[in-house]
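What follows is a set of notes on a single structure, which appears directly below.
Excluded from the complex is one protein chain; the other protein chains are retained at their positions.
For subunit A:
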Amino acid sequence: MHIYKPEQEPAVRSLGPENLLLKGATLKNTKKIYGVSVYTGMETKMALNYQGKSQKRSAVEKSINAFLCVYLCILISKAVVCTTLKYVWQSKEGQDEPWYNQKTQKEKDTFMYLKMFTDFLSFMVLFNFIIPVSMYVTVEMQKFFGSFFIKWDNDFFDPEIKEGALVNTSDLNEELGQVEYVFTDKTGTLTQNNMEFIECCIDGFQYRQRDVRSELDGFTVTDGPVHKLQPKAGVEKEELFLRALCLCHTVQVKEAGSEETLGDRLDGMLPKPEEERGFIASSPDEVALVKGAMKYGFTFLGLENKKMKIRNRQNDIEEYSLLHVLNFDPVRRRMSVIVQTRSGETLLFCKGADSSIFPRVRPEEVDRIRLHVERNATEGYRTLCVAYKQLTAEEYMVAETGLQDARLALQDREEKLMAMYNQLETGMSLIGATAVEDRLQEEAAETMEALQGAGMKIWVLTGDKMETAKSTCYACRLFQRGTELLELTVRTLEDGRSKREERLLELLRDYHKRAVQDAPPVRTGVVTRSWCGSQEYGFIIDGATLTLVMNPPRDADASLYRSLFLQICQNCTTVLCCRMAPLQKAQIVKMVKNSKGSPITLSIGDGANDVSMILEAHVGIGIKGKEGRQAVRNSDYAIPKLKHLKKLLLAHGHLYYVRIAHLVQYFFYKNLCFILPQFLYQFFCGYSQQPLYDAAYLTMYNICFTSLPILAYSLLEQHICIEILLDNATLYREIAKNAMLRWRPFLYWTLLGIFQGLMFFFGVRFLFSNPALQDNGQVFGNWSYGTIVFTVLVFTVTLKLALDTRHWTWLNHSAIWGSLAFYVFFSFFWGGIIWPFLKQQRLYFVFANMLSSVSAWLVIIILILLSLLPEILLMVLRKPRGPLSRQKKPGQSNVGGIPSSQSSARPLLMRTFSDESNTVILTDGCCHTSLLQASEGALLTGAVGWDHQSSLTSADLHPLRFNKTQQRFQLESHDSKSHKTAPSRHFLL
């Protein structure tokens, strides 16, 4: 770009992607800019990544449809059977039209086949009640009212944003109980995107910032508390390191006055104290580093006229002129600055990922730091290494010209720059490393663990760098120390000498062999847990590689790649996809969604870039985060925090699923045993479509007599109470894969319905072999027959539900007993009056007469009992799971939410410690006594766990762990004050 100004020579400036302002960019240093908008409307990133909303239907609905088909077949076959038999029966002499029952002229004239057809149709009408039409109404009502419980749940209320959960659709409540794959965004979902400087390592010595409170209170520069280990690096090294931190970044200082206009309003946090500086940077960890340096006494004051100002520990202002910034890019994975001190020295400070720094520094320096870096990485911290290099004047001149040339090159600008950068960043000396924690969302690790315990596979889909994402996964304990990581990224692809595609296939095959073929063969059942096996795998893939997998250059490979990829992923506990474009996220979700067995997927995210993924998954969950309302608006459910996902799935989802599954099965069952006697009656009435029940009963059965109890059940049932559901994540697996709506339970319910229908009909049929049932010798007719059957039916069906109800609130009581009472009342009422608008008074006093007959009472009682007997028997003989799971096991409640890990002792132990370490870090010495107590509780558990473990095999323990355990054990015996002393504690952590 050439710039022309009136009195100057035209200047040449480069114009590259760094000059592009993306959505959400904030202006700094200037009030306004002139720009050209390049991508608008449908070309914007958001629009390109947007996916059309499609109708989401739950798996339950699919099951309903399948069952419906079965019942439709039953209906049609019943009608066909009856029609056929009718004509067989009629062909006999004198049956069709005996003298007492002549046909009308019109009936006689009707064409035979037409008559057959109308007979078929009228049988269909007679039996159509077998199709539970009212079920759809009830299901909709259940879903609609049921979703209010999510909205009302106080546990979902977040005092920070003063909002609870939001339900955008009520169709998917039960799907929450069926989730097999969780796709989660990282930034803003798993993490708060709020970096915190944890510790640094200077020249092999560790420095740790312990006091969390000082940050909250705002800190002054000079007297900020700094804790150091006793053996510490020389002051010189220390200061050099801190200067490097202060200089090597692209952070801007924002003055206190203007700060309220921006970020803070968005964050909704309290305005910060005056003396605190606001920092703005493209990456939040740069801010964290600068703030970290500030804690150790070096404050970055800002950049003015290409001069960086630093206030050092002696409260002096140091000035450095910024010569060049060697920008960060994902391939180099480091950035550098070249500054000149006042004394004229030219220094190059470089910071970057360990893997990119270590080869460029002297090896003997590396060894001192490597241990720290690696340990920090597995703790889930983001580590950066800092190196520096002194440039001589000549060197600098060469660099200066080289950089200038490269920047202005029109062709291969990037390559040239890269080469220049690489050339500069060599031969540096390593001064230290930093560890920055990307603060996890509250209870993120616990939530993830609970979800894994519930048998869900968690996929982290993020646009971030792999290292960042990986460290988050470690921090969330999605990856653990023992997890074997299978990496399929651009880096691993380029490691090999062979071509990318070949290398890809090679790697896929290799991983497939490791993760799928060599995996223990126990993973057939639903209930297997991958970390129960010998080895757990984590899989990492990045966007570019994913593109290769999804759209390989040769189409023929596509299916092979995909299936290999899918199989690997399915056998990994956690899959991490980094560097994903939003649409790629959706692509992945779609791929898993359409894979074999069509698992239920859930996506959770908070930003606009997650929208397509949220829309694609079966269930989309938005987090009411800081990144606007896009995700919330497009989601099916929105929750304020990630931690709420646990209750949403494990408690609400589970309950909803059980409720609706039972509702569906019950509806089919009750309609089957409702209509089966009517079908059987056809065999006794000359296949004449004579209804067994009165028309009022036929219509009222589903609407009034049996609808309310099941509705109350489907809204209020808690077969296992919520607390236990939350404590035992494994319970979620019992309903996995639509367990209650598969063919087996359906068959059970159908057989039950058939059995009961047969009972009702033939019980009364045998009673009516002598219809003189009253003590005055009078006889009962066909309507009495139907009424007795119907009474038995209503009572049995309602009592069957009562047997299934595990949670009797007063609403259940009133619905169940109220329905029965209503039936009795209605029957009296209906039969008590000569209804003027009725053509036939069929039921006039039928019910009352029935009740006056002792035999009718006796037959009703015995038939109800006999029909429920198998159910009661099954309930008793079935494994008495109820009372066991109901009792809280004391050990479990202490560990808190991970009882499933009891299955294997070792993971339990590990987890316990990890839990603990978290707790202790969060604790702030004396101030939060309650927290301290909590952590002590955890310690106790840990100690006991250790004891237990050591009795098994202490050699089995990881040496480091073992060490820690001992330390911990000692610490536990000390009084609580020992918690406050930083050094000892530091060593533990």
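The criterion applied here is as follows: a contact is a pair of C-beta atoms (placed from the backbone, for glycine too) under 8 Å apart; a residue touches a chain by one contact, two chains touch by 3 or more; residues count from 1.
Keep in mind that, in the parts below, contacts and distances are computed from a predicted model.
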Protein name, per the UniProt record, of whichever chain is missing from view ("Cell cycle control protein", "Defective in cullin neddylation protein", "MOC2B synthase" or "Phosphatidate cytidylyltransferase"): "Cell cycle control protein"
For the full complex, which residue in A:V133, A:A393, A:C685 or A:A821 touches the chain that was left out? A:C685
Which residue of A:I703, A:L751 or A:V854 touches the chain not shown here: A:V854
Specify the residue from the set A:M124, A:L767 or A:L801 that touches the hidden chain. A:L767
Can you say which of A:Y4, A:Y100 or A:Y113 touches the chain missing from this structure? A:Y100
On subunit A, residues whose C-beta touches the chain left out of the figure: 93-95, 98-105, 148-149, 151-154, 156-157, 159, 162-164, 655, 684-686, 688-691, 716, 718, 721-722, 763, 765-786, 803, 806-812, 834, 838-841, 844-845, 848-849, 853-855, 858-859, 862, 865-866, 869, 872-873, 875-877, 880, 882-883, 886
